[in-house]
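Dropping a structure here in structure tokens format, bear with me for questions.
Only a single protein chain was left out; the remaining protein chains are all shown in position.
Labels run A, B and C following the written order; every chain starts at residue 1.
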Amino acid sequence: MIEFRNVSKVYDHNIRALAGVDFRVGKGEFVFVVGPSGAGKSTMLRMVYREELPSEGQVFVEGRDLARLRAASVPYLRRGIGVVFQDFKLLPSRTTFENVAFALEVTGARSYEIKRRTTQALELVGLRGRQRAYPHELSGGEQQRTSLARAVVNSPKILVADEPTGNLDPQTGRQLMQYLHNISLMGTTVLVATHARSIVDEFQCRVVRLERGRIVRDDQRAGYFGPLSACADGEEV
Amino acid sequence: MIEFRNVSKVYDHNIRALAGVDFRVGKGEFVFVVGPSGAGKSTMLRMVYREELPSEGQVFVEGRDLARLRAASVPYLRRGIGVVFQDFKLLPSRTTFENVAFALEVTGARSYEIKRRTTQALELVGLRGRQRAYPHELSGGEQQRTSLARAVVNSPKILVADEPTGNLDPQTGRQLMQYLHNISLMGTTVLVATHARSIVDEFQCRVVRLERGRIVRDDQRAGYFGPLSACADGEEV
Amino acid sequence: MSLFGYCLREARKSIGRNPFLSIATVFTAAIALLVLATFLLGAANLQNLAEFVERQVNVAIFLRDGVAPADRDSLKANVAGIAGVEEITFVSRETALQRLRDKFGENAALLDGIDEFNPLRDSLEVRVGSAAAVDLVAEAVKASPLVDEISYGKELVARLVSVTRALRLGILGLAGLLGLATLFLIQNSIRLSVFARREEISIMRLVGATDSVIRWPLVFEGIVLAAGGALVATLAVGVVYQWLWQAMGRNLAFLPVLPLAAVLGRVGGVVVLTGVVIGAAGALLAMRRWLRV
Partner (left out) sequence: MSLFGYCLREARKSIGRNPFLSIATVFTAAIALLVLATFLLGAANLQNLAEFVERQVNVAIFLRDGVAPADRDSLKANVAGIAGVEEITFVSRETALQRLRDKFGENAALLDGIDEFNPLRDSLEVRVGSAAAVDLVAEAVKASPLVDEISYGKELVARLVSVTRALRLGILGLAGLLGLATLFLIQNSIRLSVFARREEISIMRLVGATDSVIRWPLVFEGIVLAAGGALVATLAVGVVYQWLWQAMGRNLAFLPVLPLAAVLGRVGGVVVLTGVVIGAAGALLAMRRWLRV
């Protein structure tokens, strides 16, 4: 599903965010990406939906080399990938409902379909009651959940979540992580960058640890073969 | 130092964020504010530096009723209060260094003083090396630490931190929380809203728990009278 | 969901969401186009005035003594056939003397003694539509044996021709410059408004919006705002012009000022069209800058 081949990323001022990262994620796999602040987690996730291109090496998504994708195809790639951004990236002049609906609108969905699925997604993250509010009227956690609702609303094949519970209380955070885990059981590939050690420990899935742009650990924790865990469903690409 | 008297806050659309909150924080106290997402933590903190005014009740800071503060005095109030914003609020067109220095510049400090203290603050949060970077070039955790550096750079009497470790790995988060704890030992009043249960448990300080806009618990945990804990230094106003 | 319907809805919503930006853009467009419209109205009137002045130019063809009426009529017919000739009248020497007498007015008594030996000549008076036609007439009759002399205030005609040519050139040049300035102003304003939303645009791209889903609503909005500005400008200029026209009619009736109806259609059309084209171009140009994958 996703493959990084010897990927490096050098930003301006000669900042090396990733250095020779090799890694593969199979369909339906659930992977945590952990590591200290500035280790390159977000950079890695941003490459999956082609917000960044590698300075060296290649990134493949569903077998396609992203660096060689035509500009016109990028939106279609992105529609297949739901993203929870670390900084939420909500459209400031649209309401919660419109923000979530937007991900469906761009795909050209019919309006009753948009309405139904958006309502469902907001229900899931517990924001039905706040759907008319604008982002600046939401609490931090509410914004984060809106971003999550938008990421899952069009049932993407891949879900990328960058620190999706940083602004949530442990209980809500665990619930939503459980939900992401569940959708990976239904075949969605899920990549989660997180600092929440308690959640990582609890889910016992594959954990990739980045430090200074390098993968220093790539563990299949206990439970990998457990019957109810999505981690078990990972197939290699 | 800080006193809330029967404070309620009703936003547009009739959203009640706080309902009859009564609470006092003494000089040098260290208080955690916890509670589920949307409970009103940020609203409460925003009232301390007068970003919001209460719909009912009064907020006093150093004995002054904030609702009756003249508009021209607000900047001076804010210079005495360092704030780590939940969404960082960095100036996008200034570098990390300039962002931190700005909090000193507005006070009219001399430029060598600005330089010295800014460098010190950046050192503290581990961002000396990134001081020429613009906010969009920083990782989430780096932005959060910049916001923290700006909050402490002019040695404020009160420090308000809204979810200051949400984007940090547990270790960095704990280090910075330790630092906040230390400055409270030196007489700064510190208010921290956080979801990080492990950190709250570890520090064993006063914890105020909000739920649906009400204080449902206000505990002095064990260690309140411990010799090295800032919690012990709280004096009533 | 058709793209057009989508654009329409999005543009409407977006204008509602950013009323400040929208109003600022409409007013910038209106003012820029107001200047253009005022200028176009002035230019149309100057052009009209130039033509009016040119129509005052006459050519007098003095005939030799004793030209037969038949010859004279055929010459008259020839000249009447020249392009630009509007009217041709025969003035006999008797009529000419009477005119001279009228001109003398109170001193007409001076001419009393000369009735019997009238020194004046028969002539054909030609009224032409433009100063340029004068040369044609002169050229055509100069060689004719019937013609004694041609008089047409050479210098005046030369001046008129060069003044009106300069005027036309100047008007064209200025119109071009003002058009460019208008384009630049409106485009600038739309670019600023797109600039203020660059964050939004980049977010849209990140959640899978194609270029056209982002571009066309913005272009549409640019057109709507610029066209709105154009309508405001046309309306304002129309009202002021009508008012001025009436005031001028009262005080300066001798100056030929075009009525509103004769110019507003053309000027309004040009202004609205300019607005629409520039609005679209401005939005497209603005996005070339901020739309990057």
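The rule is simple: a contact is a pair of C-beta atoms (placed from the backbone, for glycine too) under 8 Å apart; a residue touches a chain by one contact, two chains touch by 3 or more.
None of the values given here were measured: they were computed from a predicted structure.
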Displayed partners of the chain not shown (whole complex): B, C
Hidden-chain contact residue, picked from the options B:83, B:138, B:177 or B:200: B:83
Absent-chain contact - pick from C:11, C:124, C:138 or C:185: C:185
Positions on subunit B where the hidden chain makes contact: 49-51, 71-72, 74-76, 78-79, 83, 85, 89-94, 102-103, 105-111, 150
Contact footprint on subunit C, counting only the chain that is left out: 20-21, 24, 27-28, 31-32, 34-35, 38, 107, 109-111, 113-114, 119-120, 159, 162-163, 166, 174, 178, 181, 184-185, 188-189, 191-193, 195-196, 248, 251-252, 254-255, 289
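Note that only the chains that are shown with their structure count from here on.
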Minimum number of chain-to-chain contact steps, subunit A to subunit B: 1
Taking each chain's C-alpha mean as its centre, the one farthest from subunit C: B
Chain pair, most C-beta pairs within the contact cut-off: A-B
Rounded Å distance between subunit A and subunit B, as computed from the means of their C-alpha atoms: 30
Separation of mean Cα positions, subunit C and subunit B [Å, integer]: 68
